[in-house]
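Missing here: one protein chain of the complex. Every other protein chain is in place.
After this line comes chain A, so read on.
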């Protein structure tokens, strides 16, 4: 598969899987405002997914539509990071996952606005204000929960520790990522990681949370299609309609 198509699918898959996960909170949020916020973030991510898939499908030239990319690929063809397929868990689990992702996503998208690929730069420019808003909100929630009650602090710290090993995959560049950096399409991993660590440290300090060690062992494999069992369940629900009723349309 062409490197750029692969890279675009990774961007789209990350946004789609997290969007699907957040949609699960619809009607079940801990407060009405949280319910609306998460579904709004899910909607932004779904819109971004479509922009990435649309471009990937055009470049691929195999006649696949954005819907076919979303609904007719199996788990090993998905390239999302393992962090995003981790279960919603309790609200602290969901918000820590969101905060780890939003921090990386924000600095990545900000870097992509300077991409040598004009279409990618345009999509990044469109997405940047949305992801800025996402990150401000998730950082705010981490502070409120971390520096909240003894129970909210304990749950947020536990989530921060448990999800930490999934936070490093986005910085583990493989040949696809490196080809994008060499072509001036994507930002380098080193700078992104430094920005990510600095922002997480700033928010965790204010949230009175202990940041796990930066040199901890990290999971990887999602980008290359090696997933945990969680993704199968997510896809089973997301793809059911198209699998059961092929080519069904609204």
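Annotations for the structure displayed:
Here is the rule we use: a contact is a pair of C-beta atoms (placed from the backbone, for glycine too) under 8 Å apart; a residue touches a chain by one contact, two chains touch by 3 or more; residues count from 1.
The rule is short, and it goes like this: contacts and distances are computed from a predicted model.
The listed choices are "Phenylacetate-CoA oxygenase subunit PaaJ", "Carbohydrate ABC transporter permease", "sn-glycerol-3-phosphate-binding periplasmic protein UgpB" or "Probable glycine dehydrogenase (decarboxylating) subunit 2"; the UniProt protein name belonging to the chain that is not shown reads "Phenylacetate-CoA oxygenase subunit PaaJ". Within the full complex, the residue among A:139, A:168 or A:222 touching the omitted chain is A:139.
Residue-wise, the contact with the chain that is not shown comes from A:40, picked out of A:3, A:40, A:228 or A:242. Interface note: of A:5, A:96, A:203 or A:234, the residue touching the hidden chain in the full complex is A:203.
Mapped onto chain A, the interface with the missing chain covers residues 33-34, 36-37, 40-41, 43-48, 50-51, 106-107, 110-111, 113-114, 121-123, 125-130, 132-133, 135-137, 139-140, 143, 195, 198-199, 202-203, 206.
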